[in-house]
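Taking it in order: structure first as structure tokens, then the write-up.
The complex appears here minus one protein chain, its other protein chains still in place.
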Amino acid sequence: MQRYSGFGLFKHSLSHNENWQRMWRNPTPKPVYDVIIVGGGGHGLATAYYLAKVHGITNVAVVEKGWLGGGNTARNTTIVRSNYLWDESAQLYEHAMKLWEGLSQDINYNVMFSPRGVYNLCHTLQDMRDSERRVSANRLNGIDGELLDAKQTAAEIPYLDCSKNTRYPVMGATVQRRGGVARHDAVAWGYARAADALGVDLIQQTEVIGFRKENGVVIGVETSKGFIGGKRVGVVTAGNSGHMAKLAGFRLPLESHPLQALVSEPIKPIIDSVIMSNAVHGYISQSDKGDLVIGAGIDGYVGYGQRGSYPTIEHTLQAIVEMFPVLSRVRMNRQWGGIVDTSPDACPIISKTPVPNLFFNCGWGTGGFKATPGSGHVFAASLATGEMHPLAKPFAMDRFHSGALIDEHGAAAVAH
Amino acid sequence: MTAINVYQQRPEGGKAESPLFHAGLADAAGKGKATAGIQLRERKLLGHLTIRGDGHDAAFAGAVHKATGLELPGALTLVSSGESSLQWMGPDEWLLVVPGGTEFEAEKKLREALDGQHIQVVNVSGGQTILELTGSKVRELLMKSTSYDVHPKNFPVGKAVGTVFAKSQLVIRHTAEDTWELLIRRSFSDYFWLWLQDASQEYGLAVKA
Amino acid sequence: MLQIFCPHCGELRAEEEFHAAGQAHIPRPLDPNACTDQEWGDYLFFRDNPRGLHHELWIHAAGCRQYFNATRDTISYEIFETYKIGEKPSVTAKPKAAAPGEQA
């Protein structure tokens, strides 16, 4: 792998950038792999990378029906935080957070992880109670978190309307200062490049259309370009997980819903952190290019169209203007939708399945991006050993039968 | 009638405050411009009864007719006679509006006529009110507020629909060419009043007594 | 914004008047106490979540407040029919070839 650095950049500029190498190969699939990852999004690519890097398993294929990082990885609002309520999810997301903090150096690719602070606004007394509960839990779990009152909130977030004139006046906020944003595409590309360098085959434009089983045990995947053998198969296909499960012969406790987002035209920096509000239902940050990046709500019906309902966009911008009235003259440039696989408790499913050697990592709903490194790391460990990583264990599918749900609807931010 | 608890809920006389009492409509009445595109009047303190029953059952329709003198209306329609009106609200639900103070009599009549049938009659008079809008710009005002098509081709006189309005819900009734009624819930009435004032700014709004 | 035909009002109405209520035709087990945890969990949480034709439950919340069913394509969002509770869907296979537009 060609190492990236400031000096390298200078050197290449002297040769007019004509000598940069490919970031990843375009390999022909081998007949059989130790592990096949279905889905070349951030989670799948991270899984492949950690399989190779941590577990030394390099005979790995990532099979992607479109282009790398082309699903929710390319469509999310890039927020990274770990301030979840329950121990199980807090530990999983904090595991991811720790990996984020050294990720650029680890994979020699600047993913622009920028811990500029994530604020969750409180507008009601119950918001304040819930926030105290969450921050208190975070602190005892070793995760940074502070609860601010209205005055502190106003002081820390310029232009936020903290007056009494709003419909739901701001009463306070929580802040996780280690939280922030990262560059979503770079995460996929960085993991892809690093995994490829360790020998992982990234197979794009190849759709999985079935799972081949022998004696009930999965032995590979049927694809649009033929059969690929695999000793273990990990499926990481987010919104399409339900479809994959159907191909494998079982159902999941998931529904795939459209989740929308939008960006403004680029404007001079005005929002320096990530600000989220459950009660008025919107969240916002600003990219390094100057676009305001705004998350909209989720639509109430199953939808695979990567587009959602217009009223959802209206409600979101009403919320943004309610929070930041100075933004009403700014323009929305572009809106789009992702397909989020929502689970009943707003927590992921990282699990064995009824089919031996077939593993699923799904159900991240609206919270997938922030977990990318952690998700890949624990899923890689599970695929490497065949036994679920301790952090993944509570997220097994059987919780939907036993009732041991981990209800994170509150902490999953904008009430989806 | 022991199966159901029915009683006169309205006092004789006494202080009554309609949902928009505190909006000061009475003070504003007559003070707006004569040229205002929207004229608004609260048809307040009427008797409102929700009637539930099986619309497919001729006995039900017949009994309602007998008690009210009104034909049971079908989907999205409103029939009226004098001060009373009967509106379809859903496949098993109608709203009877009668002059204020007569709702108890009306309920008793209905219960008598419907005796033996599985029905519900509920006095909801205190919970809702009717805003009557007239004027040349009412349609525009409605278009600002609801995604339902209020063009006369789609919304002729005599039609009534429950729909979204601003960020809430209400029932729109088209009662005469330039006259529309909004049936609103008491607790939302200040919100709708504020909305209507705001949305009619460019047309002018006059309150009628 | 979808446009949905309410089988009770007999009209097309804007999606804002409705709420989606999930997959249709999932009857409550007649004897819940006879269900194993597995069966009860399946009833509570496990769904078809199909890419394509979907029978789903909606309520005309701002209108007649009635629940009804719809057969909808989850990719094209085309609604093929709506029908009252207790009725069976008449569209159970996609009437036309798979539509474009799913990809980014």
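Which chain is which? They are A, B and C, in the order written, and residues in each are numbered from 1.
Heads up, the rule we're going with is that contacts are C-beta pairs under 8 Å (C-beta built on N, C-alpha and C of every residue); 3 or more make two chains touch, one makes a residue touch a chain.
Basically, contacts and distances are computed from a predicted model.
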* Structure fact -> By UniProt, of "Sarcosine oxidase subunit alpha", "Heterodisulfide reductase subunit C", "Na+/H+ antiporter subunit C" or "Germination protein, Ger(X)C family", the chain left out is "Sarcosine oxidase subunit alpha"
* To do: Identify the visible chains that the left-out chain touches across the whole complex.
  => A, B, C
* Which of A:V175, A:I298 or A:I320 contacts the chain that the document leaves out -> A:I320
* Structure fact -> For chain A, residues touching the missing partner are 4-6, 8-10, 12-14, 16-18, 20-26, 66-68, 70, 74, 87, 91, 101-102, 104-105, 108-116, 123-126, 128-137, 139-142, 146-147, 159, 161, 165-168, 183, 185-186, 189-190, 204, 264-270, 280, 286-290, 305-307, 309-310, 313-314, 317-322, 325-336, 399, 401-405, 407, 409-410
* Structure fact -> Contact residues on chain C toward the hidden chain run 1-3, 14-15, 21, 27-28, 31-33, 35, 37, 40-41, 43-44, 57, 59, 61, 65-67, 76-78, 85-86, 99-104
* Just the residue numbers, please: which parts of chain B touch the chain that's not shown? => 2-5, 7-11, 14-19, 21-22, 45, 50, 52, 92, 118-128, 140, 143-149, 151, 153-154, 166-168, 185-188, 190-191, 194-195, 198-199, 201-202
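As a convention for this text, only the chains that are shown with their structure count from here on.
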* Please work out the Cα centroid separation of chain A and chain B, and write it as a whole number of Å. => 49
* Asked: Where in chain C do residues touch two or more other chains at once?
  -> 1, 16
* Asked: For chain B, which residues count as touching chain C in their complex?
  -> 75-76, 89-91, 93, 147-148, 161-164, 169
* In their complex, what parts of chain C are in touch with chain A? -> 1-2, 15-16, 19-20, 22, 37-38, 40-42, 44-51, 54, 56, 72, 74-77, 101-104
* Asked: Which chain C residues qualify as touching chain B in the complex?
  -> 1, 8-11, 13-14, 16-17, 61-66
